[in-house]
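Structure first, then comments.
Here the complex is missing a single protein chain, while all its other protein chains stay put.
Right, chain A next:
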Amino acid sequence: MSRREYWILILPSLLVMFGLLLVPMYRTVEWSLKDVNYGEPGTFVGLDNYMLALTDPRFAASVVFTVGLTLIVMLVVIVLGYILAVLVNNLGRMRPLVLGILLISYVIPNVVGATMFSWLFDTNFGGVANLILGWFGQDDLLWFTDRWPNRIMIALNVIWAMLPFSMLILLAGLQGVPQEIIEAAKIDGAGTLGKHFHVILPSIRGMVGFVAIISIMDVLRVFDNLIPLAPNAILNGNESIALYTYNMAFQDGGQQLGLGSVINVLTIVIMLIMLIPFLRNTIKEARSL
């Protein structure tokens, strides 16, 4: 391929990246240094917006909530996703049907899925979960207003929505593990757990890392699930970083675009910090190939 052909082929991608990635990123950083409203050029205020965000206890609470949720969801979707993938992988003729059913929660838009999910816990709309808990004498859980019941409900919903993705990726990984290695481990006397921990999991480490990276990026941006699930988020400390940004920059005609931009910049920083271990591993593996 000539240099000219190379540039002709790569130019559209560069233009798209410039328009959809670099320009918005530049504007976000620019606005983070301004007091700016919609449609106005804004006034330069230096680091005032950063000071405002970093001294706001509500932002600190949203970071703690979001990072905690991210870590828990990431761990659960990897563990449960792996178990599900193993179970699905061992299915015979039923595998396509089961796989299709399992994927439904992944393709439902978050806000729709979360609304339906909220009805399970809302007595006003049926409240199946409350009904079941009532059989066991637990009938006074305030899922939407009390902090920890609400957090559990949110985590369950995010896990429900993300589990199929994890299962799908890990299933692909499982199907790529050579049968010979598994057979050899069996002959060497490996038990079921040993086979998984010492043979299969090390073989699909890259896939596990990929699931972790995507989970971190997705859950750190969690937003639309919280509209139906966490209507009291500000009061009970269950406001995610993205919801905090929305509340500041958009809700009820809010116009703090500078502050919203600061939160976006800080979110990218948090995301990069959380991704460092996984990115290092990925880079190491790429170098070793």
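Simple rule for what comes next: contacts are C-beta pairs under 8 Å (C-beta built on N, C-alpha and C of every residue); 3 or more make two chains touch, one makes a residue touch a chain; residues count from 1.
Just so we're on the same page, contacts and distances are computed from a predicted model.
Between the listed names "TldD/PmbA family protein", "RNA polymerase ECF family sigma subunit", "Sorbitol/mannitol transport system substrate-binding protein" or "Lactate utilization protein", the UniProt record for the complex's undisplayed chain reads "Sorbitol/mannitol transport system substrate-binding protein".
Among the residues A:Ala172, A:Ala185 or A:Ile214, only A:Ala172 touches the chain that is left out of the figure.
Residue A:Leu97 is the one among A:Leu47, A:Leu97 or A:Ala184 that touches the chain not shown.
Checked against the full complex, the one of A:Thr55, A:Asn90, A:Asn124 or A:Thr192 touching the unshown chain is A:Asn124. As for the chain not pictured, it touches chain A at residues 37-40, 95-97, 99-101, 103-104, 106-109, 112, 123-125, 142-145, 168, 171-172, 175-176, 231-232, 234-235, 250-255.
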